[in-house]
Every structure is written in C-alpha cells, then in structure tokens.
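A protein chain is absent from this complex, but the other protein chains hold their places.
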Amino acid sequence: MSRRARLMLFLAGGGGLCALLLLGVADLPPFGGSFHPYRTHAVAAAVSHATSNVVSSVNFDQRGLDTLGEESILLASVIGAATLLRPAKDETERAALGGGRTLESTRFLGYLMMPVTLVIGFDVIAHGHVTPGGGFQGGVVVGTGIHLLYVAGNYPALQRARPLRAFEWGEAIGAGAFACVGLAGIAVAGAFLADMIPTGTFGQLFSGGTVPLLNGAVGVEVASGTAVLLAKFLEQAIMIRPGPGRGRR
Amino acid sequence: MSVYAYVVSVWLLLVGAFGIVRSRNLIHAVLCLSVSQSGTYVLLLAIGYQRGASPPVFGEPATKPTFRVVDPVVQAMTLTDVVVSATVTALLLALAVQIHKRNGTLDPDELRNLQG
Amino acid sequence: MTVLAAIMLTLAGLGGTAVVLTGQPARQALAVSAYGLVLAVLFMVLQAPDVALSQIAVGTAVVPLMVMLAIRKVERG
Partner (left out) sequence: MPVFDTGVAWLPPVALTIPILLSAAVLVGYRRVRRPVVDAVATAGAACVVAVTAALLARSSEGRVVTWSAGWAPSHGFSVGIVLVSDPVGDGIALTAAVLVTLALVFSWRYVESAEGHFHTLVLLFLAGMEGFALTGDLFDMFVFFELMGAAAYALTGMKVEDVGSLQGGMNFGIMNSLGAYMALMGVGFLYARTGNLGLPQLGEVLDHQPRSTLVVAAFVMLMAGFLVKGAMAPFHFWLADAHAVAPAPVCVLFSGVMVPLGVYAAFRVYWVVFSHQLAPGDIRRTFVVMGAVTAVVGSVMCLTSRNFKRLLAYSTIAHVGLFLSALGYLTAAGTAGALLYVAGHAGVKSALFLIGGVMLARYGSVDEIDLHGRGRDTRVMKWLAVAGGLGLACLPPFGTALGKAISEDAGVSAGYPWAPALFVVVSALTGGAVLRATGRIYFGMGPRQEGAERPDQTSGSREERDTRPLRRVPVTMLAPIVVLLLGSLAIGVVPGVHSAAQRAAEFFVDGAAYQRQALLAAPAHVAAAHLPEWTGRGLALDFASAALAVLVAGVGLWGGVLHERLPLARLRRRPLAALRAAHSGHVGDYVAWLLVGLAVLGGFVGLPHR
C-alpha cells in the first residue's frame, strides 16, 4: 500500500472510531465526581488489614492475582528481551574498554550518586505498604542505580558489580517467592494469596500482613529484572559486534 | 471540563496509532505505541479522580482513614499498566535492534520479508 | 486544582503528539523522557503519588535509556 493510501485508510477508520469514542465518553460520569463504589470498599478492606497505603493493599492483597500476572509479564519480557539480545551465531563479543574517556566530575558524580540512589531505592521498597512507592518503584530505582557505574565510566567495575547470573536468579526467585506465598495462602488460610499472617498495627512498618512480603518479592524481582534488561541493552550497544567466530550461547 | 480528560485520553490513543501508521522507523513506532498506551493511564486516573479528595495513602504514622480519597483501584490498575508498558517496550526495542542488524534498515516501507 | 489539571492534561496531549511527530531518532529519547515527566506531574495532580513515582522511574529514566542504547546500537552498528 502506498503511504498515501495507508493514510487515507487510517483517516477513514480513525475518524469512525473517534466519533464512536467521543459519543461514548460523553456518557461517562463527569470528571472529578464522587461515584466510586469500589473505592469505598477497597479503603475499608485496606484498613481492616492494617495497610495504610491503600494502593499497595489493592495491589498485593485484594487484587494480588493481578500483580502475580504482572510480575510474570515482567519475567517473560526480561527473559524474552535477554533471549532476543543474545549474540547471534555470526557475532562476537569484544572486551569492554575501561574508563579513560569520562570527565573527572562526571565520574565523581556517578560514584557519589550510586549509593544515594540505592539507599533511596531500598527505602522506597521497604515502606511500600505504608507510604507511596513499593517494590516496583524502588526496584526500578535500584536496578537503574547500579548502572550509574556506567555513567562513572567504569564498565569493568559495572560488570563486576552486576553479576548477570545472580540477577537472573534474583528475578526468578522473586517471582517464585510471590507464587509460593500465594500457594501458602491455600495451605494456611484456604485461599490463594490469602493474607495469612498477623496484620500488625495500621501505619507501622510492621503491618499489612503478607503485603510487605509480596512487596519485597516484587522489589527483588524488579531490581534484578531492570538490571538484566539494561545490561543486555548496554552489552548490545557496547560489546557485541558482527564478526567471525562462534557467538556465546 | 467534565469530559476534557477523557477526550485527551482518546486523543493520545489515536495519535499514537497515527504515529505507527506513518512511522518510518520501527523504534519510533514502538514509542508511538507507548503514547497510545499512555492514553489508558490518563483515562483510568481521570475516572478515579474526585475533586478535593486526597491520595489513597494514609502514611506512616497513619493519618485517620477517610473515604474521601481518590480511587485506589484505578491507581493499582495504572501501576500494572505502567509495568506492562515498560516491559513490552523493552521487548519490542530488542526486536527492533535485531531487525536492524539483519536488514540494515528499520523503515517498515523497506522491510520486505513477509509478503503474500 | 481543576485549572492545574486542565493545564497538565493539555500538556500531556501536546507532549504525546510531540513524541509522535519527532522523526529524528536522536531526539526521540529526549522527547520520550520529557513526555514521561509531564505525565508524572499530571499523575501527581490527579492525586496518584504511587503511579507518579513509577512513571518517573520508568518513563523518564529506564525507557529513555533503553531507547538511547537501542538507537546508538542501530546507528553505530
């Protein structure tokens, strides 16, 4: 199809769909209104299980199954991307060059920022059930923070600080732990992913029953997954070149 | 104003699709896909918004729970959605990198491996 | 509050359009990052700090980083 024909086809279809959607959204409850039946029940449920971040309560307790699926998506995507970014049969990995070309100030910034970022990340994970944030947000920060070593220009140090296999395990163990807590719920409380341990006091660090556990599992998985993902893209951009020889499998 | 947020979300969905249709670069197409998806974030959060309500997080130490908070359920859904977006984008970018390696181009108009 | 929401919604609409209209690969990572930031602010305005946090982490850092690396790989081989 020519570009022009494609565009015309798009405009015809898009116009029709747009009309339907606009007619549809005109029927939606007005923006900012107070019709939120699920909200009321979800807040009550979160309070009853002493989880002061209601979003975390929905994510890990009330609708924990969604999050199990979500973590599986993450696992599948990271493993999928890692598989796709493996060196092909006709490519070789060349050794990475260390340092040398980075500005001293940038390097200093990288070294300084990394521990700070990691601490922030862990804090966001640990308080996920009481304050905004959680395993996902903190995990991404941690997984990205490790890569500040690259900003610091120290790729070899990054490779040492980032044992890829360990991260692959971390990812698998995080996902597996989530699933295991779910199964334990069946054994202990008769329902999958049931909140089966004492819920603690509302608003304290130790509260929310299984929520912090699942939150932690997600944190481990996401941090490892992000690290693997960025590592694979870095590897492609820096190390893998077309060339003779056998690729690493 | 009462439907403006929804109209923006519809706009984002369609403009992203438009971007894919006229894209000359698959990396760009993948980003357009994520723009389409951001329409769903805007829609979901707009649905859950309530004027004058506070975030559904009571903090540490906790403030007194109230029902006058914005809808936490759509926020949980959007969180899942953000994760999905990031991971699918990563996957598709990986595919794009490999496609470029094998074809020397990312222009869909020039990729001719799957016709008929 | 409503005015702020309206402004951020408009910015989000424009930002998404900008990403779509950015043709040159070199600018795409930047456009995505900026758009991610606009969305994060919008989410704050809509009282969704959890979502805003993950949007900042993902939308302004990880995804643009991956895009940058992918583009670098594609351009330099």
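Miscellaneous remarks
In this document, chain identifiers A, B and C correspond to the written order of the chains, with residue numbering beginning at 1 in each.
Here, a residue touches a chain if its C-beta (ideal position, glycine included) is under 8 Å from a C-beta of that chain, and two chains touch if they have at least 3 such contacts.
Computed from a prediction, not measured in an experiment: that's the story for all the values here.
Across the entire complex, contacts from the unshown chain go to A, B.
When the missing chain is restored to the complex, the residue among B:L44, B:V69 or B:V82 that touches it is B:L44.
By the touch definition given at the top, subunit B reaches the unshown chain through residues 9, 13, 17, 20-23, 26, 29-30, 33, 36-37, 39-40, 43-44, 47, 73-74, 77, 80-81, 84, 87-88, 91-92, 95-96, 98-99, 102-103, 108-109, 111-116.
The set of subunit A residues touching the chain not shown comprises 1, 6-7, 9-10, 12-17, 20-21, 23-29, 35-38, 41-42, 45, 58, 61-66, 68-70, 72-73, 75-77, 79-84, 86, 88-90, 165, 168-169, 171-173, 175-176, 179-180, 182-183, 185-186, 189-196, 249.
Just so we're on the same page, only the chains that are shown with their structure count from here on.
Note: centroid distance subunit B to subunit C, computed from Cα atoms, is 10 Å.
For subunit A, residues that reach two or more other chains under the stated contact definition are 32, 53, 55, 132, 136, 229, 233, 236, 242. For subunit C, residues that reach two or more other chains under the stated contact definition are 2, 49-50, 54, 58, 62, 66, 70, 73.
For subunit A in complex with subunit C, the touching residues are 32, 53, 55-56, 124, 132-134, 136-137, 140-141, 143-144, 147, 226, 229-230, 233-234, 236-237, 241-242. Subunit C meets subunit A in the complex at residues 2, 49-50, 53-54, 57-58, 61-62, 65-66, 69-70, 72-73, 76-77. Every residue of subunit C that touches subunit B in the complex is listed here, in rising order: 1-2, 5-6, 9-10, 12-13, 16-17, 19-23, 25, 28, 31-32, 35, 39, 42-43, 46-51, 54-55, 58-59, 62-63, 66-67, 70-71, 73-74.
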